[in-house]
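Mind having a look at this structure? Questions to follow.
Of the protein chains in this complex, one is absent; all others appear in place.
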Amino acid sequence: MKERAGYLPGISEDEVAWQTVTFTRNEEVLEVAVPVLAQEQMQQLAEQIKNNSRQVLKTLAIGEIVEILDKAVAVFLDRHSPYRRKAEQLLPIVTGYDPEVIRHGLTSFLKTFRKPQLLRFLAEDLGNISLLDDFQPRAKGGFAKAFGPDLIVHVWAGNVPALPLWSLLAGMLVKSGNIGKVASAEPLFAGWFANVLAEVEPRLAGCLAIVWWKGGDEEQERSLLGQGDVVVGYGSNTSLASLRSRIPVTTRFLPYGHKMSFGLVTKDSLDARKAWQTAHAAALDVIRYDQQGCYSPHFFYVQRGGAVSPGEFAKYLAHEMECFARRYPRRALSLEEMAAQAAWRQQEELTLFSTPTKEILGDDARAWTVVYEEGAQITPSCLNRTVKVLAVDQWEEILPQLIPYRPLLQTVGVASAPRELWQIAELLGRAGVTRITSLGKMTSPEAGWHHDGRFNLLDLINMVDIESAAEEYAERLAPYVD
Amino acid sequence: MQQQEIINAILAFISDQEGSAEVFDQLALQIFSYQYKNNLPYQSLCLQKGKTPRTVKKWQDIPAVTINAFKEVTLSCGDPRQAARVFMTSGTTQGVQGKHYHPSLAVYDQSMIHNFKRHFMKDTEKIRMGILFPTAAEMPNSSLAHYLALAVQEFGTQESHYLVDSQGANIDRFMMELAQAEHTGEPYGLLGASFSFVHLLDELARRGKQFSLPKGSRILDTGGFKNRSREIALEEFYHRLEFFLGVPRTACINMYGMTELSTQFYDEGNDILPSVKSGPHWSRTRVVNPLTGAEVPQGERGVLVHCDLANFNSVTTILTEDLGVKVAGGFLLLGRAQGAAAKGCSLAVEEFIESGRGRVK
């Protein structure tokens, strides 16, 4: 099979050089042609999108844009649409994830971008969504309007399918032109979405582009990054640092680094009836995208004192992982990834001698690893369905462990009774955690979430104020002034 | 068995030219029992895998230990404080070096000598050597320094020299040595770290100097380039060795060894790349799927596992990070299985470590 990645308005296919990235899953082979633009083409594209952003996007009302995005999202939610079918067919090959995981993941993800959710997203950040259309009165006097930039450049990373949609849609909502650079690990979805958008509303066809270049291609990066008003970057701290070094100081840079998330299970959720359900939810968070997401758990803190001990919880979790290994098999690992897994597991096995309370569950033949530990320091998982269960007595114990890693923390999936939820939230907030959700929902952030604790839209826009002084001054100059 | 009995049994097996497969298997299992009993971190790993002297029936069943383990735990049957020598790895994780304890170097030395003679010296008794590596006195914890010292001691003529010191390569000395060899027509052996050869070749290129070493001269490089010199393709490397030193590629031997083992692997020259490497009769190499430990079908890529009976004090069986393919007569080395790049946006271990040191900006 062959598929073209990218979306390049105003440039015909034969004007572009194409490079092939090959993906295989089981017996299926997919060759994805990714565009390699010449520098002038990239410049031209950026100019064109900036123009269209000014002349088209900025003249649309936010209500219209929401309608358009809703229609485009509906295309991908419709399981019979050719795009959705293509996504369901090809994304498993590209990412290696189980088709069912992708199917469920896409639906739950796309649902957060329907009209009501988009409106909530806007309301969350802006309060009054008309701020994007007109100057709105401010309580303290004067008026203000939110202006989106002419061009946002997105540098996406990772293989969690469709993830670029978060920042792309945020860019569209603030009436900005967008150029997104897809990652080689998942180069397709963003391009499909751009195509659908152009079909749904041809006026938007020239307002966004999806491009590719080989990671670390400094020339390409520098030339495009210099064009953007805002750059949104995803990736490891190393790649973000190198990206930042190529961005002019006047350009706003919004880096989204790799994160560490974890689960937290209180003793209330560990009675004879609920322990299994808790383990089931925890396992789901682990197996979805094989822990590749920033919101995926690396470990679970489990409280002692319930009917089911943390050690037993680990064993429930282990069997859930085994069941999911059959229902939604793990992505095929590269030899390098396998070697990393083996090394991680052995490190645990060899320390069994010095830490006799540690338990390593399952055996070498399993497509998962669960390790149970007492009094251990937190360590990151080597991913691909490898988790630790750490026994805890009091939640206060975990704070000192977390604080050194404050900049890395993101999501915590919690299973607790209401009263404790608030106490835990306070504690986690202090440690630097930015999202608290339920166990089982870690990989599905709600619409309007504060990604890494930030404002998705507010960080993109500029507020333009008309101060009351200007208003008063203008009054004096009115032709009808008495 | 006691340590001395184990040592004697291995020494006897190394000297036994026949080296039958049955004896290998038997000895491997005896050493496994010994290590299982006396190397407690290893025992816990074996127990976790359900592999014990009662259930391990052939050398292939012996659990392999990743080379990283030498950094994490003490892998020694004897009291590590009593070790005659400790070899340390050059690579570190979080500043920790891997340590390989040798209660006695008798086995290591015999292993080296037998194998070196067969693959490098061949019919030659002694050869004048130039060593591109610091001395064992300068680097007491380097297994390679010891190896090269042993090579000079056992097989080098009186006139053999070290051409590198702690300050780096002694270029002038090197030029003199080669000129001398050219002049006398006496075969010359140049041995050392691959990266040192790269530096020297660069220097020769810069000076526009070329040598043609006498017939019978030979080269042994080892260790790869390890970020110590610019990475160059093997093809270019051996081409330049031949071009600048006049030693045919068939006489350029690459030794593949590691601190965590007590036996080395050699090829029979590097005119065809990648060259076929093989070990002596007291070692075995398998190409496995690192997760299951199962051997991959011949011709398929996998990770190398070495079972080295000379590793009597730590663990015989090592899971490397080297990718390879099994071929007739040995295996091909295809590079390192290191640095599995993060695929998603979840945190990788390296970044976490950096963060703990407060280096996230």
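By written order: A and B. Residues from 1 in each chain.
Keep this in mind: a contact is a pair of C-beta atoms (placed from the backbone, for glycine too) under 8 Å apart; a residue touches a chain by one contact, two chains touch by 3 or more.
By definition in this document, contacts and distances are computed from a predicted model.
Going by its UniProt record, the hidden chain of the complex is named "3-oxoacyl-[acyl-carrier protein] reductase" among "Aspartyl/glutamyl-tRNA(Asn/Gln) amidotransferase subunit B", "Potassium-transporting ATPase potassium-binding subunit", "TatD DNase family protein" or "3-oxoacyl-[acyl-carrier protein] reductase". Only one of the listed residues, B:Ser33, B:Thr52 or B:Thr74, touches the absent chain: B:Thr52. Across A:Tyr316, A:Phe353, A:Tyr405 or A:Trp449, the single residue that touches the chain missing here is A:Tyr316.
Checked against the full complex, the one of A:Leu163, A:Leu361, A:Leu409 or A:Leu428 touching the unshown chain is A:Leu361.
Contacts to the hidden chain, counted on chain B, fall at residues 46-52, 54-55, 57.
Mapped onto chain A, the interface with the missing chain covers residues 276, 279, 312, 315-316, 318-320, 322, 359, 361-363, 366.
One rule holds in what follows: only the chains that are shown with their structure count from here on.
On chain A, the positions that touch chain B within their shared complex are 157-160, 163, 185, 234-238, 241, 256-261, 289-294, 296, 298, 333-343, 346-347, 349-354, 360, 363-365, 379-380, 382-383, 404-405, 407-408. Of all residues in chain B, those touching chain A in their complex are 40-45, 47-50, 65-66, 68-69, 72-73, 289-293, 301-303, 319, 321, 323, 337-340, 342-349, 351-352, 354-356, 358, 360-361.
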